[in-house]
Each structure stands twice: as structure tokens, then as C-alpha cells.
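A single protein chain has been omitted; all remaining protein chains appear in their positions.
Labels run A and B following the written order; every chain starts at residue 1.
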Amino acid sequence: MTSKLIQSATHMPPDSNQTVRKFSLGDITANTILVVLFVVIVVPFIWSAIASFQTPLDFVSGKGFLPSEWTLTNYEKVFTDIPMTRMIFNGLFIAGTASIGGVFASAIAAFCLAKVSFKGRALYLSIVILTMMIPPAVLLIPFYTIMYALSLIDTPWALILPHLTGSAFAIFFLRQHMLTIPHELHDAAIMDGCSIASIFFRIYLPLVKGPMSVLIIINFMLHWNDLLGPLIYLNSVEQMTPTAGLSFFRGQFATEYPVLLAGSLVCIVPTTIVFLLFNRQIRHGLLITGLK
Amino acid sequence: MSQIKSPKATVIWILVFLFPPTIGLGLVYYSAVQGLTMGFTNWNMISSPKWIGFKNFGQIWNDYRFWASVSNTLVIVLVTVPAQIGLGLLAAVLVHRTKGKTSTILRFVYFYPTTCSVVALGLMWLFIYDAGGLLNQGLEFVGLESVRWLGYGNALLSVCILIIWTGFGYISLIYVAGLAAIPEQYYEAAHLDGANSWQQFFNITLPMLTPTTFFLIIVTTIGAMQTFGQVYIINGRADSTLTIVQYIYEKAFTQFNMGYAAALSWILISFILILTVIQVRLQRYWVSYDI
Partner (left out) sequence: MKSKNKLIKNLSNISKTRRSFLRSTLAIGAGGTALSLFPGLAARAENVSGTIRYSNWIGGPGDIEMWENVIAAFEAAHPGTKIEYEPVAWTEYWTKLNTQFASRSAPDIIGFQMQSRTWGVEGRFEPLSEPFADLLDGIVDSQLKVTQAPINGGMEQYGLPFRMVGASLFGNISSMKAAGIDYPSEDWTIDDFVAAAKRLTNADQWGTAVTGGPVDLNQASTFGARPTTLDYSTATFNSPEYTEFIKWQHDLIYKHKVAPAPADLSTQKEPFSSGAVAMFPSASWMYPGYREIESFEWDILPDPIGSHEPKTYAGPDNLGITTDSKNKALAIAFLRFVFTRASQTIIASTGMPVVIDYLLDESRIAKEAASGPANYGYFVKGAVERGEGYAFAPPFFEILGHINDAYALIMNEESPDIDGILANANARIQQALDA
């Protein structure tokens, strides 16, 4: 049974025998697992979405699953109590600039570290990877002091500039990808006398487009969802990002949970759209490999 | 593997290419040195720091909260890293065999929690784990006793479930990419040789995925060692979910003891470094970049 599961699960060449067979035990097991995972992920979101349409009264006393009265009050509060529309634009600008710029810088560095041999390369890579191990709490105050000295506090640049230098994670990730790209391509390019810059832009950049889109998405989400950064580096309500702006609904003693829930769902919408837009590109990008 | 040689002309390009990350590294290491030096002082962020040598480290050794945070963090690493990678691989392998719309939808949904903020998800799960929340309503519906998900004994496990739930989709996405990159010819050749599916999985799929797996183990271990967001929202009482990073944060910013927090950071960095070095050393025994 399990061998069937694996058989159907692993990448199989098209084969008439296999495609004709229907509903083997392995298929059923595999599909059941896929459906269970699907349900486990989807249900909490649906449940939260329903809860966000409850009146505050329903929320505290509600015992049933569905609200007794559907209301948009919570969503109205999200947009009227704080300048949410403005915050969404702030967030898009910060997350967009930081993620695209940062991943591009990382790709160039990753190429150097994967495909160009130079003295101290291994050391440089370890120095890069080591930064992933430093707890952010240690960096917070020195970083803030630098941003303050540069007069960037309360501007989006305090959140963008540090990321434009690339991230250790992205460099590591892209380097791993470039290592698996067969080297016949650049051997040929060297023969043709290309500079390493043109080798990167003409050969490697197109080949890592897929992983790069994945990273841009992931980094976009990271920046969009960052809570502490905006709260520390930004002061005015008008400069806030949506994720940080929602904290205005969290009191020391009393928190407006239904509003917070509605706000969290509002914050999820832009990332979902970005993800849907890029989804096709990620899939295509990931499917392209050096030899195809 | 042949590499681009570095004749004089390319040196300038290397400098240009590595310029942005070098600036970033300078910034991070300057800050890290500044921050970590405080580990040997009694700095409270207000009066000027006084050098006290290893006194903080001696105090940490006798600090029961530190040991609670170490034990909780290790539990999180040991539970969530294998579970996420196992579940992620399983999901990837299963998703990879689906086609068309189903495949698109599944990939989207599995990855979806990763795109949401930890705060939003923590909040959502706070409702799910609540005394009268979704999970307990479900348990009651099927006639089981409700569980104190956020109680003293269960909170850490509940945090682990949240981490796994959020993270496995990301891992499966990376694996799907890895699976797609395995050339079909390998399977065709194996098939002609009469290898069964198990053999193909263990001789082609798994080895071809080892660089991806290695990367994922390193990254998820470091991530799990630095667990903070989830426990920041789902906070078990009596230190039952206290993690090392949370303790660092608490010491630094609510108790104003930056010196102690920096000393704790030294210890965390050492832990992560040791784990990573072990993993990198072990890599040669199981990771293959070429077949």
C-alpha cells in the first residue's frame, strides 16, 4: 500500500498503465491527507472571518457559531478610528521597495559567492550566515541610534534602507540554488569572453527568477507583517504601517478583539493579492531549470 | 565544479557586487559588537555602563528562568523542526503529483499562513485555543472533555502546533520547487532499470532534495531557536512558554537590564553557532550537490 502511495507520489513519467488506474488505495490515502491538511488550514480563517462580522455584544456573550446579527461595525472602525487607507499605502511602499531591492542585492551577492572564486569567499559566506544567529533584540538600540543619527526616524527609509543591503537568508537561499545550476552554461560564456557582470545578468539572473520571486514574496510578507520595526522607528500615526497600526486597538487592560480580528483580516488582503499576482510567476519560475 | 576564475578585471566586479551586503554586514556587526559588549557591563540604558566582567554570566547560571527558557526553546526546536520538515516534504510530494487547478489551489492554501503576520495568526489561534473556543467547541461536539490548551501544562505544545501549522506550507513550497528541478530523465532511466517507486524515492528524490533539506534544517532550526512572535501573543503563565529570545526581550525592555540581556544573547548565539557547526560538519555525510 505504502509503496503505491510513494509510487503515485513521486514524479512518474507518463505511462499508460498508471494513468488508466483509478482510485487505488494509495491515491485515496494521498488525497485524504491533502484534504485534511487543506481543511486544517482553511477552517481557522473562515471561523475568524465569521467572528469579525459579530457585534461586540455577540462577541462577548455569543455561544453559537454564527453571529445573530451580521455587522460591518468592526470594519468601519478599522478604517475610521485609524487612517487605515493611508497606512496600507505606507505598508505597500515600504514592503515593496525593501523586498525588491533587497532580493536583487542578495542575488548579486549570491552569484559572487556561488560561482565566482576569490580568496576569502568561504569566510565571507560564513560571516553572512553568522548574522542570522544574532538575536534582533541586541541590534535594536545600536540600529536605532544609527537611524537617529541619519535623521531617518519617523520616515519610511528607516525601515527600507537597512534591507536594501540584502539579507543573509536570501543570499544563502539563492546561493544554494545557483550551486545546483549546471556549470556548462557559464563555461561556454567564459569561452565567449563575457565579463562576470554580463554572465550574471544574461545567464544567472533569468535562471534564478523563480527563487527570486519566491523570496520577494516572502520578504514582502515579512516587511508587511513586521510589528516591532514600525512601532520603534515610526512615531506618527500617519507614517504607520497597517500591521503596526492595528496595535492602536490593543489597550493595556481592554482590547477590542473583534475590531482587531477584522483589522487583521484587512491586513491580509493586500498580501493575498500580491501572492495571487505572483503565484503564476513563482510556478513558472520554479519550473525553469538550467537544462530545460 | 568549475568556477569563474578571478582575473584582475573581475576583482572590481566582485567589489561592486558585494558592496551592498558588505555595508549591511558592517552595520550589523558594528551594532552587534556594540550591543554584545554590554554583556560584560551592568548597563540599564540610562546611566553609563560599568564593566563587571563575567558577573552577568554567573547570575545567568543560577537563574531558574534562564533554564526554563532553554528547556522550552529546545522543546520547540525538537518538536517543530522535524514535524515541519516531515509534514512539508509529505505535502510537497503529494501536491507535486496533482495537476492543474487543484495543484494551484493546494499550493496557495498550504503556503497561505506563511503570508500572514505572526500577530494576526497568534490572535486567531488565541480564539481557537480559548476555553470556549473553536477547538473545545469541536471536542464537546463529538462528546469529548474540553482541554485547557493555554493551561500551564499544555501551552508549550499549543505554541508548537501553531508554529508547525504556520510553517509547513512554506517548507512544502520550497520542496515543490526542489522536486520540479529534478530532471525527469533520472526517473525514466530508473524506471527502465526496473526500480520500484520506493527505490526511486529513496535513490533519486530524497538524495536530489538533500541540498534543499540541508538548507531547510539550518534555517528552521535557527528560526525555532529564536521563537518569539508566537509566545509574545500566546503567553503561558509561570514561564511555561518562556523562550530565550522572549527572556532577552523582557530583560532588556521591561526590566531595563540591557547588560543581562546582552549576556543572554551571547549564550543564545553560542547555542545556535554550535548547532549550525554540527549541522554543517554532518552535511558531508548526507548532502549531495551532484549525482
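In this text, a residue touches a chain if its C-beta (ideal position, glycine included) is under 8 Å from a C-beta of that chain, and two chains touch if they have at least 3 such contacts.
Owing to the predicted nature of the structure, the values given are computational and were not obtained by experimental measurement.
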Given A:112, A:141 or A:199, the one touching the chain that is not displayed: A:141
From A:59, A:79, A:118 or A:278, residue that would touch the chain that is not displayed: A:59
Sites on subunit B contacted by the missing partner chain, in the whole complex: 45-47, 126-127, 130-133, 148, 150-152, 232, 237-239, 249, 252-256, 258
Contacts of subunit A with the absent chain, listed as residue ranges: 56-57, 59-61, 81, 140-141, 144-145, 148, 153, 227-228, 231-232, 235-237, 247-257
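Here is the rule we go by: only the chains that are shown with their structure count from here on.
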Subunit A and subunit B, separation of their C-alpha mean positions in angstrom: 14
Contact footprint of subunit B on subunit A as seen in their complex: 2-4, 6-13, 15, 30, 33-34, 37-38, 40-45, 47-48, 51, 63, 65, 105-106, 108-109, 111-112, 115-118, 124, 127-143, 146, 162, 164-167, 169, 171-173, 176, 179-180, 183, 186-187, 190, 195-197, 199-200, 210-211, 214, 217-218, 221, 224-225, 227, 243, 246, 257, 260-261, 264-265, 267-268, 271-272, 275-276, 279, 283, 286-287, 289, 291
Contacting residues of subunit B [partner subunit A, same complex]: 1-6, 9-11, 13-14, 16-18, 20-25, 27-32, 34-36, 45, 87, 90-91, 93-98, 104, 106-120, 123-125, 127-128, 132, 134, 137, 165, 169-170, 173-174, 176-177, 179-184, 187-188, 191, 196-198, 200-201, 204-205, 211-212, 215, 218-219, 222, 226, 229, 244-245, 248-249, 252-253, 258, 261-262, 265, 268-269, 272-273, 276, 289
